[in-house]
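What follows is a single structure, written as structure tokens, with notes after it.
Only one protein chain is missing; all other protein chains are in place.
Every chain is named by a letter (A and B) in the order it is written, and numbering of its residues begins at 1.
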Amino acid sequence: MKRAFIVVYLLCVLLTGCVKQEILEKSTISFVGAFDEAADDQIEMTLAPPRFHSGKSISVSNNLISNIGHTSKSIVQIMDMKLNRTIKTGKISVVLFEKAMAQKGLADELDVFLRDALSSRKLFVAVVDGKAKNLLHADFSSDVEKGMYLFDLLQSNVRTGFVPRQNLNDFEYAYLGKGMDPFLPILALRNGHVVISGLALFKDDRYVSSLNEQQMRMVKLLRERTKHGTLEARLDNGTYAAVRNVGSNVKYRVSRDQNRPKVAIALRFKGEVMDTQGFQLTRDEKQRIKEALEKELAATGTALIQQFKNEGIDPLGLGDIVRSKTRNWNEAAWKKQYPAVNVSLKVHVDILDSGIRK
Amino acid sequence: MKLPATEHPRLTVSAFLVFVLIHAMQFGPEYVSMSIKPIRWAGQDVWISAILSGLSISAVIWLMYQILDRCGTDLIHIHRRLFGRWAGSGLNLVFIVYFLLLACFQLRLFIEVIQVWLFADLATWPLALVLLVLAYYIVSGGFRVVVGICMFSLIRYVTIFAMFFPAIYFHFNNLTPAFDHSPSEILQASKAMTFPYLGAESLLFCYTFIKSPEKSQKWAHWANALTTFSFLLILFFSLLLFKPEQLSFEVWPQLTKYKFIQFPFIDRFEYIGATAQILWVIPIICFCLWASSRIGKIMLGVRQTAVLPFLSLIVFAAVCLIPDRPGVERLQAWLDGFGFCLTYAYIPLVYLVVLVRVKARTAA
């Protein structure tokens, strides 16, 4: 009786409990996905799966596959018909969107990645200047797989450069959260190289305008604590000095000013002079570099904030900051106030050292 | 009205293990989605509600110990004492149903998590069968083995470290302004948290299996404190990582946290996180089967091993009958309501009856 039960039990589980296998080397894995607009409201999806060869750990993939369809999952289905190994989209780490598509809104497409139990929340999303497919077609990475190259490019610039962090989770946070608007890095192809050329600003999930590298740096400084990167100060006499970022910190102070919130931003920047174009650094000289840098940062920042207010977007999340300091905050009321809110920016630069020379 | 009803010392567990048992019973798998509803009600002030719930459960634990210490036996016998043979048996039957449904819910929830996160094509019944056979094997080892599994399941706290990986995405300004919600909203959030806090009632059925049960009360309170602390962590985590608007799109925010973990070898912890849910589920299923079969044993006067396969089969059939998410949610809503009445109405009521009986007896 007992033995019979065990046999029946094992048979049941073995025969009916089987689930579909996804053996690793029998699937096509892409690390990057690109979306472009196509005719009739359709989308064109491009994947760049690498080809693996035994022995060598990786080889560069040139086999791009793209197809047109209504939903990305149906496109994957069509793509499978071209491939000997079925496509697995779980490893996609970078998603690229054509600018035109970003103008129409990204929420629908990103929902696919947010809904998929297998996709990462840390994947990078970027807007491409031009066709995303063309960018993938370019031969920009010689020995690294393209998807990983793009991922590392964005990752290292977010970590140690002046690209503000914005991955899938951050995008959703800023998109769904009140008093905030998302932004994304812009990738462009220049002379065969992929370049992070600026920042795409979004209103809700729609692309509205873009910032250049200079302004992108400012956004980074105003959003996060940073301790990487180098700034350039233009002195009055026309020379330039490069100042390495040792640590920057930004503080927001919210107060009320005639029934209206008033935001005071204090940016502290500690730097080390790295390049003086040859002249000797005296105390006066240091002071001048400091003042020039303060002035420049304050000017860029204030202009940036003014631009945001004019466009009615809020990539810095000022609304959220005000909300966290206000009782019974109301989004509609804030949106009305926003263009007229008094936002002041104060920059304080400390020049600490100057390398090992005076 | 004392009953000489502690079990043989060989079968009892030490008072400390009440901590393990109650904590494992309270901290069930429903924690994965517990933050959604309360945060919808009370937003960043949800921590007040969590503490309130914790305190109220502590009060209920105190009440339970008052009842149990006065009677010196478990609720199954108290029912018979207080309400007579037939009414008492009726009440016991209600608890059998409650425990079976609870086991059923836990099992179905786990299977659903597996179906969504790991194997979409896995049928419900093979996994239910395997887990119930596992639970049967554990329960047939007796109460000590059930508590042992509860203790082993505490390695779930390793997953706490998963919370630190998304730490760079925390937005601390989500916690302010504090006290921005009305008392009624906070109480609503508290009520929405009843279900995750349920589990202390397990004490009513295993009281006689505790070595020197009078000394175990402090451990029960510590267990509740740890549960409250864990829930606070979970709530704060949800608040810091997500906007409430994002939460309303998430089904299991506590599983989403695994999407942020990255190691040189592995960068998707969802697989591990989803399968680790079994650590939350199995202790509860085992205890529910144990408790219901024990009630059955005492009611029918038969061997526990005779009732257990039968009850396991009922759970198995019931699990296979829940088809989808709405079914799970309906069951959860029902258990939520029952648990709420049980903790905040029934236990105080029993306490009053016991009190009156004792008064009457001393007066007489």
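In this section, a residue touches a chain if its C-beta (ideal position, glycine included) is under 8 Å from a C-beta of that chain, and two chains touch if they have at least 3 such contacts.
Simple rule for what comes next: contacts and distances are computed from a predicted model.
This figure omits one chain of the complex; the name its UniProt record holds, of "Spore germination protein", "CbtB-domain containing protein", "Putative membrane protein" or "SSS family solute:Na+ symporter", is "Spore germination protein". Screening A:27, A:209, A:230 or A:326 for touch with the missing chain picks out A:27.
Only one residue in the set B:55, B:93, B:116 or B:134 touches the chain that does not appear here, and it is B:134. Note on the undisplayed chain: of the listed residues B:66, B:275 or B:332, the one touching it is B:275.
Within the entire complex, the positions of chain B that touch the omitted partner chain are 13-14, 16-17, 114, 118-119, 122, 127, 130-131, 134, 137-138, 141, 144-145, 148-149, 151-152, 262-272, 275-276, 278, 282.
Remark: the residues of chain A touching the chain excluded from display are 13-14, 17-19, 21-25, 27, 29, 31, 50, 52-58, 88, 90-91, 93, 118, 145, 148, 151.
Definition applied: only the chains that are shown with their structure count from here on.
In the complex of the two chains, the chain B residues touching chain A come out as 116-117, 119, 121-123, 125-127, 129-130, 133, 169, 171, 173-177, 180, 242-243, 245-246, 249, 256, 259-260, 262, 267-268, 270.
Note for the complex: chain A touches chain B at residues 9, 12-13, 16-17, 19-20, 90, 114, 117-118, 120-122, 169-170, 172-173, 176-178, 320-321, 323-328.
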